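Note sheet for the following structure.
One protein chain omitted, others in place.
This part shows chain A:
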Amino acid sequence: MKGLSVSKAVTALMLAGLVLLPLYSQLSGNIFILTLFTRIIILALAAASLNLIMGFGGMMSFGHAAYLGIGGYAVGMLAQEGVGSGFIQFPVALAASAIYALVIGALSLRTRGVYFIMITLAFAQMAYYVASGLARYGGDDGLTVYNRSDFSGLINLSNRTQFYYLCLACLLGVIFLIWRIVNSRFGLVVQGLRSNEQRMQAIGFPAKRYQLVCFVISGTMCGLAGALLANNTDFVSPAVMYWTRSGDLMVMVILGGMGTLFGPVMGAVVFLLLEEFLSQITEYWALIMGPLLLLIVLFGRGGIMGLLGRAGRG
């Protein structure tokens, strides 16, 4: 029980820090940190959505960045066509992600293991090349979003602090949903399938339809992250869908602790802060980052959450 309380305490501290961050940014006049953490929170949201299928569902999707692009392009393309309302852009971003997930999931879930990893990767790369070919929307160079999503006075996304809190609220909302889902009937079935698919079939659960629904929920959540990301950078390009970005998301999940509620957030914070500060020190930052991640994955089974749990017990 003590192990639990250590990771709980660290999680609570981290959340308190995230909530109070704009205050610190205002007092210290450090605007950069607010921008950095807005990005961290958005990618933490993407990692949390990936964790739903990867950590809880045992589905190793290597193409999750595709939803960042789909959500982002939905916002960018609509903005370019003169539809600036967030009340249209965001639902479209979510719906497009859900439809993509439904199609990709229906095809990918016919396979298992390494093949599932490869096929989700292949589909994401296809999405990447499709986006590169969209000449009307910037092609390879990407698409500038001149106006952030307009929520007609309800909330102003161009205000840094408001936007930050919107992203944080989305992250916490999604984590709340994931918490409810994994403890629901549906969530237990999905986790049972991760644990032993043959057994679940034998007691009467058709595996694929549960996994597919889970896959769609996860993709839709990540589409939300994509829509936020496009607003954050005022820009969307095929690069957000590139396979290395999918890899980053997987690393965040594994680093923080697969199958834990707040692990992906922890993973995203640590991963992106390391990336930020190491790249300031040296241009060969990846040389330090790589071994660091290896160490944590090798010796910290269960990621940071696992380490905290053991620290509490030990």
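As a working rule, contacts are C-beta pairs under 8 Å (C-beta built on N, C-alpha and C of every residue); 3 or more make two chains touch, one makes a residue touch a chain; residues count from 1.
Here is the rule we use: contacts and distances are computed from a predicted model.
Chain not shown in the complex: UniProt lists it as "ABC transporter ATP-binding protein", one of "Malonyl-S-ACP:biotin-protein carboxyltransferase MADC", "Lysine 2,3-aminomutase", "5-oxoprolinase/urea amidolyase family protein" or "ABC transporter ATP-binding protein". Of the candidate positions A:27, A:114 or A:203, contact with the hidden chain is made by A:203. In the complete complex, the residue from A:121, A:145, A:189 or A:268 that touches the missing chain is A:189. Of the listed positions A:181, A:230, A:255 or A:305, the one in contact with the omitted chain in the full complex is A:181. Within the complete assembly, residues 180-181, 183-189, 191-192, 195-196, 198-206, 210, 213 of chain A touch the chain that is not shown.
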